[in-house]
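Sharing a structure, written as structure tokens. Questions coming.
One protein chain is absent from this view; the other protein chains keep their places.
Residue numbering begins at 1 within each chain, and the chains themselves are lettered A and B in the order written.
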Amino acid sequence: MEIKREPVNLRVRDLNSRQLLRGSEVLGPNPSSHLEGSDFERHVEESVLTTTLDKAVAWARSNSFFPATFGLACCAIEMMSIVAARVDVARFGFEAFRASPRQADLLILSGRVSIKMAPIVRRIYDQMLEPKWAISMGACCSSMGVFNNYALVPADKFMPIDVHVPGCPPRPEALMHGVLKLRKMVQEDPDMGWRERYDARGTEEVLPGA
Amino acid sequence: MSPTEQPTLSEYRRREQSITLSPLQEQLEEQETSEELLTLNFGPHHPATHGVLRLLVTLQGEVVREIKPIIGYVHTGIEKTAEDKSYWKVIPVVERMDYLSYYFNAYAYCGAVETLLEVEVPKRAQYLRVIHMELNRIMSHLVWLGTSALDLGAISMFWYCFREREKILDLFEMSSGQRMHTRYFQVGGVIEDIPGGFAEKLSGFLDEMPSRVDQYGALLNSNEIVLQRLRGTCPLDAETLLSLGVTGPLLRAAGNPWDLRKADPYCSYEDFDFKIPVGTVGDNYDRYACRLAEMYESVKIVKQALEGLPEGPHITENRKVALPPRHELATSMEALIHHFKLVTEGFRVPPGEVYFPIESPRGELGCFVRSDGSSKPARVHMRDPSFVNLQSFSHMAKGAYIADPIATLAMLDPILGGIDR
Partner (left out) sequence: MPDATGLELIAQELGDAVLDTVFFRGRGTLNVEPTRIAAVLEHLRERGYSFMASLHGVDHYPEEPRLGVVYELLDMQRVDRITVKLRLHSAAPEIDSVTNAWPTADHQEREVYDMFGVVFGGHPDLRRILMPEDYEGHPQRRDFPVGGEPVIFTFNEGQSRGMPQ
């Protein structure tokens, strides 16, 4: 698919925006230094970063998740590995793991959720303030994992999960991929441009706006 | 604010000087010193509890009078799931029990099944098992050190310990393809021989590891805060520990040099020359020092095992128990039949019950397997060291200030996956 681009308008780029905005008194009577109509609009588009408030807030939220320390079992050790130096989650700004659920907005549910623990997980999730997200890390909380038996509950059964990360345990890189996917979901770009690249429109697993 | 001395004080100053605490003091002396106990709930979601452990702490002021641990928050029914699967499929299930010492879980189970089957494990497989187990011991102690230092407040230790841990996990990934829960140990040996390049990478790691452990010691051993928090806090004598069933570094810190690798050697441990670090007082500092010294000894064992690694098969030749190598499947009919039987039904184990104990980083890890003659075990029970060691926690913490049980819990090294199974 071709992306159409208009040819670069050098005249627009030459002019100082302050001159434009000040108006004709400053510039003097020379009419060629004014920009009119569509040229003016294009100049403003290119030189001023315009955005909606939603997008700005989404950008801020996505780049500063505060994960809650919620390590349950083996996946917790790999979650500790993403805080460690090799796969460094601090690169993205998520290293501030908060112990209190009131201060956290991302619950990385790492490990197997037993039936004794499920109401406690739900209570912690309820204590978190909106907006909040949950990542189900590992096979045991996403589906039942290795242990399909009386003692475990899949996390989908009692709380809404945004991203499931498969693996037993998922590599730190895999969990990082899951966290970054959540980040892109929060920025409302869930598939990170891959659908265009691989010509795969129509295979979305995440409903936009959900 | 006049600098000159005024003979007469202002109203404000007079009132300030007339304040005394005497009415309040009289009030306090009138009250009886009552035994007001406060019961506090600790966890299960708490940064200092090393997993989902719930503690009911009864405090009198800041002094701990009673600690009751409540467990079961990560109970996974591993033993029940294991009864449902054929013998070699139980290995990945049982590995996830004590999730920092997965090779030990797998070895305890494989050793029990090998005892039941009376299958001989070749020497090369035994040495490979020792290499992986001792690397796992170092890795488990590194995670313990990183997270315990985090509890005490020495936050940067976490990154240093995990840096070394990543190197060990690279080695595990080289030999088996997975970082954790590798399914590398099989009944009869190991699933695959080590690839080329493993020996070089391992010896490179072993050369630098002792200096790294020196660095950890240099950071923590003479640190004033670490000494104040760990020296003399929550000691427990060896007698009480033995009656509570505690083994491992906790018992060795109290002065009893009981280590199954030396007392009752299994898996060729008698071929290696290593020492057992033993403490004197049994307080938190001794527990810390014992585990730190154990890392040096494990490096020695791996070095000796690597140098003395014999040639030979990496798994038993008994085709009724171990899968035949793939190249045989093209030529030999029996190999094909054995492969088919092993993969679909699994091998059958003669009826009997056996208890196989080994020395894991936390103490005596035993696996009890009962077989009724079929291809699925009738009972698999793992005697987990953390489960039994946790009983000593309330004895250790009685009478200490509230900060000391936190340090003690860190030094106890409980792994909730093993406690709850």
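The definition used in the following text is that a residue touches a chain if its C-beta (ideal position, glycine included) is under 8 Å from a C-beta of that chain, and two chains touch if they have at least 3 such contacts.
Not measured: the values here are computed from a predicted model.
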With respect to the chain omitted from the figure, which of B:89, B:123, B:183 or B:381 is a touching residue? B:381
Sole touch to the unshown chain from A:116, A:132 or A:171: residue A:116
Residues in chain B touching the chain absent from view: 71-72, 75, 77, 79-81, 83-84, 115-116, 118, 242-246, 258, 263-264, 352-355, 357, 364, 366, 368, 370, 378-379, 381, 383, 387-388, 390-391, 420-421
Residue list for chain A contacting the dropped chain reads 115-116, 143-144, 148-154, 156-160
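One rule holds in what follows: only the chains that are shown with their structure count from here on.
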Roughly how far is chain A from chain B, going centre to centre by Cα mean, in whole Å? 36
Would you pull the chain B residues touching chain A in the complex into a rising list? 44-47, 51-52, 72-78, 80-81, 84, 92-93, 96, 99-100, 143, 146-147, 158-159, 162-163, 165-166, 179-181, 416-417, 420
So in the complex, the part of chain A that touches chain B is made up of which residues? 69-74, 76-78, 80-81, 83-86, 99, 101, 111-112, 114, 116-117, 120, 124, 140, 146-152, 168-169, 171
